[in-house]
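Attaching a single structure in structure tokens format; questions to follow.
One protein chain omitted, others in place.
The letters A and B name the chains in turn, as written, and every chain counts its residues from 1.
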Amino acid sequence: MVEITFNGHPYSVEEGSTVLAAAQRVGVPIPYFCNHPLLKPAGLCRMCLVEIRGFPKLQTACTTTVKEGMEVLTETESVKQARREILEFHFAQHPLDCPECDQAGACLLQEWLYRFGFTRRRFYFQRDRKEKLVPLGENLLLDRERCILCLRCLRFCDEVLGHHLLAVTERGSRSCIATAGERRLETLYNGNLAQICPVGAILEKDMKARVRNWLVQSRPTGCPLCSRGCALLVDTPKEYPYLAHYPRLVRVQADSRGEERSGFICDIGRYSLKSLEENRLSKILQRGGEIDEARMKEVLKEKLAALETVVLSSWLSLEEIDRALLLFRDRLQLRIFSWGRGDGDGDTLLVRKERNPNGTYLRQRSVKPLVDGELSDPGNTLLFGDFFPDYPLFAEGIVRSGGFKALITPYRPSLKGEIFDLVVPVCSFLEKEGSYMDFQEKQWRASKVFEPVEGTLREGEILSFLDGEGEQP
Amino acid sequence: MRLGPVLEEKIRTLMGSYEREESALIPALMAVQAEYGCVDSEAAEEVSALFEITPERVEEVLSFYSLLQRSPGGRHRILLCRSLVCSGGAEKILKVLQEEYSLLPGGTSPDGRFSLFLCECLGHCEKAPAIMVDDRVYGPIEEGNLFSLLEGFK
Partner (left out) sequence: MNDRIFEPLLNAEKGETLEGYVRQGGYASLRKALEMSPGDIVEEVKNSNLRGRGGAGFPTGQKWTFLPPPDGKARYLVANADEGEPGTFKDRYILTRVPHLLLEGMIITAYALGLTKGYIFLRGEYTQGREMVERAIAEAADAGFLGKNILESAFSFDVALHSGAGAYICGEETALLESLEGKRGHPRLKPPFPASSGLYGRPTLINNVETLACIPSIVLEGGFWFASLGSQKNGGTRLFALSGRVLKPGLYELPLGTNLKELIFTHGGGIPKNRRLKGVIPGGLSAPILTAEECDIPLDFDSLARAGSMLGSGAVMVFDEEDSILRILSSTVEFYFHESCGQCTPCRDGTNILKKLMERILSEAGREEDYRALVSVARGIRGRTICPFGDAVSMAVEAMAIKYEEEILGFLGGNHG
């Protein structure tokens, strides 16, 4: 730790951190645009200029490393004037798009202008016109008039993605962010550019004019779509008249607040998480017809004694898996297997081949993965399938077998013919709390983002019930 | 336009003459321009492939430097200095170029002979006003010698 002062007050800050990072830690406000925790400090926007004793000129807080005894002044007249005037320059060049700009309410330019800006404009003139709807990618649009050239997007591509996919073209105030010719960004990380842009210059097409930032609530959880479990924020609309018919999952963003997770997410998590909301099952099905919970319990009680095989899904939480193994493996000594979604292509950044959130834990608990052909006669089987509406192809063995088969899933099965004797609807991943283990054996917490859809039960409930039933040996 | 084997060879030689290949990028683009009068997107893409860099790397350099042009113009390029010492004279020359050659800054003469660009200080201030035609700087330019100078370019 290093001892420095901000405006005369002493603070202990981490050695090696920048003045800006230290200020953010201890709560001293310093405005910035180009700085971002994922990126190397650039010192481009000049918004974070502060006075440091011993330096004749103002220094950028983002590029200055703290030193023992450093005295930083963030509220002197010279600093305030620099902020006001730089903001005034921005304001003179920036289009007055706020009423229709999707970034409103979450825009750094708005925030700093509000907090540190000025009240009287000293000059009015026509702003430079630039293109406003430049396609950058399938779901990405660039508004060059709004761009403040902080270069976060470009630097993200260079430093995080490792490829120079965006360029600054032209010179001076004619500078623009651009790709070469008609090229588009086709990475699995495009969405991060919209999120990392501090103003409304890079935006997602599907969010255009969708919902105001102050009318959504961001709820944190983790991503179950692969074994990395990136930290996410799920945006849900607040109660508001015109939002009544909006889907409850309106946007997914990376949660960059904590330090343990990567701070950015892939487009699979960002844009396919909402598929967890589709095709929900809310009725208990028995061979095509609906039954009620009481009847379901009777059926289960009847079949539990003859249960031979249990297939656990790698989307169950740690706690649910522990409980299930205690009951089915330790106590009842049934055959236990695991299954999940099939592997996909991994990449060198975030995307893991394994597309399930808890496969690692199941392996740690020595649960055998279900392999096709291995299981020729499973007998009466209980399957936890909270990740899909259909059985994976490698479960042919189970599907073709005789015996009672009960499927526990949030999703309506879309199979032709009825394979399962009993289908029990449960809440989805986004509707429950639980712990998960990523591919590095680190645990993370999934938080309940939504209330369970009406009519669904929780896996825990079912386990409890079965547990109670299984008490008698 | 395609680079062609001769130009490609030239560029490879340039790349080899530097300790780091990327240093040859701007000289390579200047070489393409010397051959074709400009560097269009096809050529730019070929250059990016030769250097094994993204086309964005070439685009950002191409658009930054005043001497590099992306589209063809007239057969001869006129750069008219409009910096301080030349600025008074430049106004007069501009007028003549517009009236006599139908040439506006950024444009090409109807007969396809000349393109005109305004530029900043050419470093010939003792011979103000100065202009650069293709590869050479001329000055001081007055109405009298402007015509005889330009007539020499076909």
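Here is the rule we go by: a residue touches a chain if its C-beta (ideal position, glycine included) is under 8 Å from a C-beta of that chain, and two chains touch if they have at least 3 such contacts.
Computed from a prediction, not measured in an experiment: that's the story for all the values here.
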{"item": "Omitted-chain contact residue, chosen from A:136, A:168, A:383 or A:427", "value": "A:168"}
{"item": "Per the touch definition above, residue among B:3, B:78, B:93 or B:119 touching the missing chain", "value": "B:119"}
{"item": "For chain B, the residues touching the chain missing from this view", "value": "17, 19-20, 22-27, 29-30, 60-61, 64-68, 79, 82-85, 87-88, 119-128, 132, 135-137"}
{"item": "Touch list for chain A against the chain that is not drawn", "value": "43-47, 49, 57-58, 63, 82, 85-86, 88-90, 92-93, 122-123, 125-126, 128, 148-149, 168, 170-175"}
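Note that in this section only the chains that are shown with their structure count from here on.
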{"item": "Rounded Å distance between chain A and chain B, as computed from the means of their C-alpha atoms", "value": "50"}
{"item": "Interfacial residue positions of chain B with respect to chain A in the complex", "value": "41, 44-45, 48, 53-60, 63-64"}
{"item": "Chain B contact footprint on chain A (complex, rising order)", "value": "163-171, 178-181, 183"}
